[in-house]
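Note that one protein chain is taken out, while the other chains of the complex remain in position.
The chains carry the letters A, B, C, D and E, assigned in the order they are written, with residues numbered from 1 in each.
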Amino acid sequence: MLRTIFLLSLLFALSNASVQDFCVANLKRAETPAGYPCIRPIHVKATDFVFSGLGTPGNTTNIINAAVTPAFAAQFPGLNGLGLSTARLDLAPKGVIPMHTHPGASEVLFVLTGSITAGFVSSANAVYVQTLKPGQVMVFPQGLLHFQINAGKSSASAVVTFNSANPGLQILDFALFANSLPTELVVGTTFLDATTVKKLKGVLGGTG
Amino acid sequence: MLRTIFLLSLLFALSNASVQDFCVANLKRAETPAGYPCIRPIHVKATDFVFSGLGTPGNTTNIINAAVTPAFAAQFPGLNGLGLSTARLDLAPKGVIPMHTHPGASEVLFVLTGSITAGFVSSANAVYVQTLKPGQVMVFPQGLLHFQINAGKSSASAVVTFNSANPGLQILDFALFANSLPTELVVGTTFLDATTVKKLKGVLGGTG
Amino acid sequence: MLRTIFLLSLLFALSNASVQDFCVANLKRAETPAGYPCIRPIHVKATDFVFSGLGTPGNTTNIINAAVTPAFAAQFPGLNGLGLSTARLDLAPKGVIPMHTHPGASEVLFVLTGSITAGFVSSANAVYVQTLKPGQVMVFPQGLLHFQINAGKSSASAVVTFNSANPGLQILDFALFANSLPTELVVGTTFLDATTVKKLKGVLGGTG
Amino acid sequence: MLRTIFLLSLLFALSNASVQDFCVANLKRAETPAGYPCIRPIHVKATDFVFSGLGTPGNTTNIINAAVTPAFAAQFPGLNGLGLSTARLDLAPKGVIPMHTHPGASEVLFVLTGSITAGFVSSANAVYVQTLKPGQVMVFPQGLLHFQINAGKSSASAVVTFNSANPGLQILDFALFANSLPTELVVGTTFLDATTVKKLKGVLGGTG
Amino acid sequence: MLRTIFLLSLLFALSNASVQDFCVANLKRAETPAGYPCIRPIHVKATDFVFSGLGTPGNTTNIINAAVTPAFAAQFPGLNGLGLSTARLDLAPKGVIPMHTHPGASEVLFVLTGSITAGFVSSANAVYVQTLKPGQVMVFPQGLLHFQINAGKSSASAVVTFNSANPGLQILDFALFANSLPTELVVGTTFLDATTVKKLKGVLGGTG
Partner (left out) sequence: MLRTIFLLSLLFALSNASVQDFCVANLKRAETPAGYPCIRPIHVKATDFVFSGLGTPGNTTNIINAAVTPAFAAQFPGLNGLGLSTARLDLAPKGVIPMHTHPGASEVLFVLTGSITAGFVSSANAVYVQTLKPGQVMVFPQGLLHFQINAGKSSASAVVTFNSANPGLQILDFALFANSLPTELVVGTTFLDATTVKKLKGVLGGTG
């Protein structure tokens, strides 16, 4: 009994020293450059470290026949400050995750089902493309343009992980054609012709 | 034609500026604190960014009925310097990945098949345990003791990702019982009795 | 006089550019992944950078005959954001700092008095143990299990420093036996027998 | 005299402790993830910290009427390991630095001469465009698509700085059209039509 | 039309995943060790990424015949969290930026006009001095004492960039002579004689 008391006092003394193993995001507070402020440890529950939204395929009934379901800090507050996030890719037949970058993270992709042709282009303009089967892993270096495309006739899926809780996602077509960036500037900075730009702006809801 | 030449010269000029998007490890060279030296970009192939060793279950015919198949920089040189690595967990019925830590990385686990009870203990000594189904994700903060255990009657498997190309892996039982750490020191620093320590040293091949 | 005015105006102009040499923690505000928000520089005093709690031995009248007195950001707000913290170890005769890890930092130990046997186990399961005299220094790599034990007949003490303002401290026995982690899970993940686990839970105040 | 000797011995003693303020690159040695190995401090000269290649405009007689002159680690070995690099932009009338990213760095641009319309697109697809005059500064967050275009009738120039010694440079058109990335993959991942892709591949020297 | 709707829903779904490309500082909120909290992305405007205060020379009518105009996070909130800042140096004839350090950043200097003699001293006490012309670049490693001095007969100017949004600026003479550091301590720690110290304290407005 006495031993227990001694030990417990030791325990509490030492525990005082132990903070911030984790920092579950308080999404209502303003972000900082290092992520969201933490909720108090006393309010943290085991379920804060679990995310259940990647268990079912995303809705691929769309123009790209594909879906990206993110589990970044905004969706999965438990990984705030831990330097990791994840997402699920679903590719229906003919599905494609269009050319895109993650400005703040490298990515590891693990194929769950189907066959996926994935690739990236380096700063030196070299092309690295591979067709992957379930269980194969591919790594995409930070910030480089890359894509994933269904290489088979059935659905394909993958889980991807990033070394940032907020990797960002910049889809090339959206960046060029789905906003108010003036057609003249798109033409001038991509060498595409105005007709092509205007057509894609039309499809993607862009203006200007 | 002239245009092409102009552009190509521009291309080569600009490409000179572009180095080290990646650093595929030269495993024959001495490591540095930041990882292995890189092989020359000209020798890098698309296959360097793909790892195929996680597609099949590891051998679980062992005392823990489980297997960890790592894809760290030493196995998957393409992720050297990119701040990420991955591994596959296989848990036969009654399988368990024993209590362990990764000294240098946080971890995200995605359940592929079966049901897994996973948990970790914080510095403040709080316990966070959850039983996960396929598609569920759990995050384990850096350096904390954690475990995974098959919660079902069939096999289970998961893919895990770390935010380091060299996360390390310290298995508690091996650290305590599978080396030459003297029994007296193990007893003195864990409060286990000598009989228990010696028995486990026997099972795990430890000495001292 | 005129010179002074010119210089002072220069001084104030330049000083505007100079912020956040330090970030004394406002412990009342929610933490962020990078530490606590700062109090305003105007409220910072010289005494904020001094900690006086390590000058006297901690209370070693307990089951481990030892004490750890931390000076982490929570106790010593002046080192918030500076990437360093410190602590004092006191070991009465037979005293031991049990097997533990710091999830977020490497550690340097400097022996003040007495003789200390210290050691750590690597990810590769190698054992590094040394007995140290006053003035000797030992370094413990981040996140690895390590311990310190009084190697002499008189009291021993040491000052330790970490390269994080919040290194964390996970004591193995407390993580396993001093909380609600179910006996079944402890047994399953450590290969200890239930009797041993229950006994240590009893001593350390654990449940389950 | 005696004082000098004492002091000099102190000096040398202390200087031994002082290494690696800088790490001038040995470009002949294999890179590491943190940069090139250093040449010995004894071989370092003041001129290693100076780069003279940005003093004159780059050659803008090309299809983009523009030039980027980099001073990255490969051109300016003195900034290896220091986390900074720089470059000069020259834009003849109608000149444009086409849509591009720097995968590993944020960028600050300072306009030297002329008028430049610069902009970037965020992950959230928002457009930030401004027309800048000499002396104005614009910052481009890491990894996002951005561009610079001559907004006047005379030549324009700028100096840009990156917070990496190897920021990388990925020019969108080159990544899509100036390599062997198959037309089918470009079409599939960008929604451009094959005719457009083939035409630009022709202009830019791409194949496939 | 339907396509557009599908795509837009995709767009918004994906955009949810995209946060914190940037973190424009809310200067009214308490700083954190990683910088200021961010204003909400919806309030961010293109002008937040532009700073116009470096376009005109600073006022050099002062004792040093020189001016430093900073664009650090406090002046240019758009670069908060981006790891970069910039400043302008103006040196009238005989102007000098006195011996100083930036405790938290390395620096790249680009000469705009005139001729500047710049130099730094390493930890190993070596001196690296060069006289620079317009367009020449010099790099100053983090934390080392350095200076810039007008080497010509006309005005000189430069733009400098730091790899921190808050590099700090410690001017040697101000640190020693323009505050309340007691003369006795200055004498004792610099080997200057008290007369010199008191004289400079007088000129620079110091006390003690």
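Before moving on, here are some points about what is shown:
Note that in this section contacts are C-beta pairs under 8 Å (C-beta built on N, C-alpha and C of every residue); 3 or more make two chains touch, one makes a residue touch a chain.
Every value quoted in this text rests on a predicted model; they were computed, and no experiment measured them.
Under the touch definition stated at the start, the shown chains contacted by the missing one in the entire complex are B, C, D, E. If you put the hidden chain back, the residue from C:M138, C:V186 or C:L200 that touches it is C:M138. Screening D:D21, D:D48 or D:E107 against the full complex identifies D:D21 as the residue touching the chain left out. Per the touch definition above, the residue from C:Y36, C:F76, C:F147 or C:F177 contacting the chain not shown is C:F76.
If you put the missing chain back, the residues of chain D touching it would be 3-4, 6-11, 13-14, 16-21, 23, 26, 29, 32-40, 80-81. For chain E, the residues touching the chain absent from view are 96-99, 101-104, 117, 119, 121-123, 125-127, 129, 141-145, 147, 149, 168-170, 172-176, 178-181, 185, 188-193, 196, 200, 203.
Residues 11, 15, 18-19, 21-22, 41, 44-47, 49-52, 54-56, 71, 76, 78-79, 82-86, 88, 106-108, 110, 112, 119-120, 122-130, 132-144, 159, 161-163 are the ones on chain C that touch the missing chain.
The working rule: only the chains that are shown with their structure count from here on.
Distance from the centre of chain B peaks at E, each centre being the average of the chain's Cα atoms. Spacing of chain B relative to chain C, judged by their CA centroids, is 26 angstrom.
In this assembly, the C-alpha centroid of chain B lies 42 Å from the C-alpha centroid of chain E.
In chain C, 32-34, 103-104, 168-170, 174, 178, 203 are the positions where the chain touches two or more neighbouring chains simultaneously. Taken as a graph of touching chains, this assembly fits none of the simple shapes: it is neither a line, a ring, a star nor a complete graph.
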